[in-house]
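Of the protein chains in this complex, one is absent; all others appear in place.
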Amino acid sequence: MKSPQELAEAVVQKMYDNDPFSKWLGIQVSDVEPHRAVCSMTVREEMLNGFGVTHGGVAYSLADSAFAFASNTVGVVSVSIDNSISYPAPVRAGDELKATAELRTSANRIATYDVNVVNQEDSVVALFRGTVYRTKKEHFPDNN
Amino acid sequence: MKSPQELAEAVVQKMYDNDPFSKWLGIQVSDVEPHRAVCSMTVREEMLNGFGVTHGGVAYSLADSAFAFASNTVGVVSVSIDNSISYPAPVRAGDELKATAELRTSANRIATYDVNVVNQEDSVVALFRGTVYRTKKEHFPDNN
Amino acid sequence: MKSPQELAEAVVQKMYDNDPFSKWLGIQVSDVEPHRAVCSMTVREEMLNGFGVTHGGVAYSLADSAFAFASNTVGVVSVSIDNSISYPAPVRAGDELKATAELRTSANRIATYDVNVVNQEDSVVALFRGTVYRTKKEHFPDNN
Partner (left out) sequence: MKSPQELAEAVVQKMYDNDPFSKWLGIQVSDVEPHRAVCSMTVREEMLNGFGVTHGGVAYSLADSAFAFASNTVGVVSVSIDNSISYPAPVRAGDELKATAELRTSANRIATYDVNVVNQEDSVVALFRGTVYRTKKEHFPDNN
């Protein structure tokens, strides 16, 4: 049977291996533990929007990946119900973004995570908050 | 001087021409009028996430593009403050998504838009609500 | 066995009878049907905040009551997970507010409702969106 840390790492590895969108964005998972995940990526020119800054969907997707990884570390398939994001500062091509997702609250089958996204100067470029519903499906049903 | 409809179309055309991320996603703008934009896209295999369904960032990005287009139709550069999204149904590879962004409320320099994203069966797959701040910068400063 | 309309009305009546906070606010329920509720109230001087306008918690509470009534009309105890609200216009003492709560989406045990709050001039003063989790507990267990 996997320890909580082993389970967290195995779940995230399995999810990441099957996540072509995170890979296309260049997302790397740099740190995983139960209820926590850190992801990073470098913004490319092709991720800009019509204002010459990065499309809001990029920082959102990075945060959403970190959120999905963090919220599934406990081994139960956890699906997003709703998320919110605010954008205190623009993201530019070449920026190195780091998203840290951490559990805030958990009750019954509902849990809320915060994800802060910072750039290479440690300035916050996005504040993300997401809520998941924990299904009864396990990532590794034989892990008993 | 452009009419409101001409201005709306010119702004969106200018934004879209400089938006490689929306183009990479395959987003098409199918309808534009003042305070309103409709965008569509077809989900590709490379947009899946670790659950075999579409990464939450894809529907978000489509909604965010429609929101950005709709909120800038009035000719003033309008930037997102914060957005929220909920996911009532999963999105699968091959799904054809359509996002309709419309103004809900406007006051002083703040405006709120709703974006509904439906699939080819007209089922809602994402409810998005976004708030913009209207800057004093115009998209076409000479349009007077 | 109650019809859907009878069940909706019975649930709201039962909830309202045990809701002293809604009563203190002066909230009246004016229209109920499955997945929908309309509530109204008149703003009193004692509901103002430090700016001479109505405390944000007042319009929120009205919207939240309408949301709770609407989301429980189906007879299953449904509890709020998270809500968001925006305030496009100030509310003043004497204003007559009307909140209309309607179902937007429903999937598995999660449902999202929109509540629009307008004043006596039909201007939108609050946009509220709420998500509930449907428990397995029924309001009238013997209704079969």
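The letters A, B and C name the chains in turn, as written, and every chain counts its residues from 1.
The definition used in the following text is that contacts are C-beta pairs under 8 Å (C-beta built on N, C-alpha and C of every residue); 3 or more make two chains touch, one makes a residue touch a chain.
In this text the structure is predicted, and so the values were computed from the model without any measurement.
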item: Partner chains on view for the chain not depicted; value: A, B, C
item: Residue among C:E33, C:D82, C:E102 or C:E138 that touches the chain left out of view; value: C:D82
item: Touching the absent chain when the full complex is considered, from A:Q13, A:Q28, A:T42 or A:S84; value: A:S84
item: Absent chain, residues of chain B that touch it; value: 81-82, 84, 108-110, 112, 131, 133
item: For chain C, residues in touch with the removed chain; value: 14-22, 24-25, 45-52, 54-58, 60-61, 64-65, 68, 77, 79-87
item: Residues in chain A touching the chain absent from view; value: 84, 86, 88-89, 104-107, 110, 112, 124, 127, 129, 131
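Criterion: only the chains that are shown with their structure count from here on.
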item: Contact graph of the chains (line, ring, star, complete, other); value: complete
item: Distance from chain C to chain A - Cα centre to Cα centre, in angstrom; value: 33
item: Rounded Å distance between chain A and chain B, as computed from the means of their C-alpha atoms; value: 23
item: Distance between chain centroids, defined by C-alpha means - chain B, chain C (Å); value: 29
item: Sequence positions of chain A contacting 2 or more other chains; value: 81-82, 84
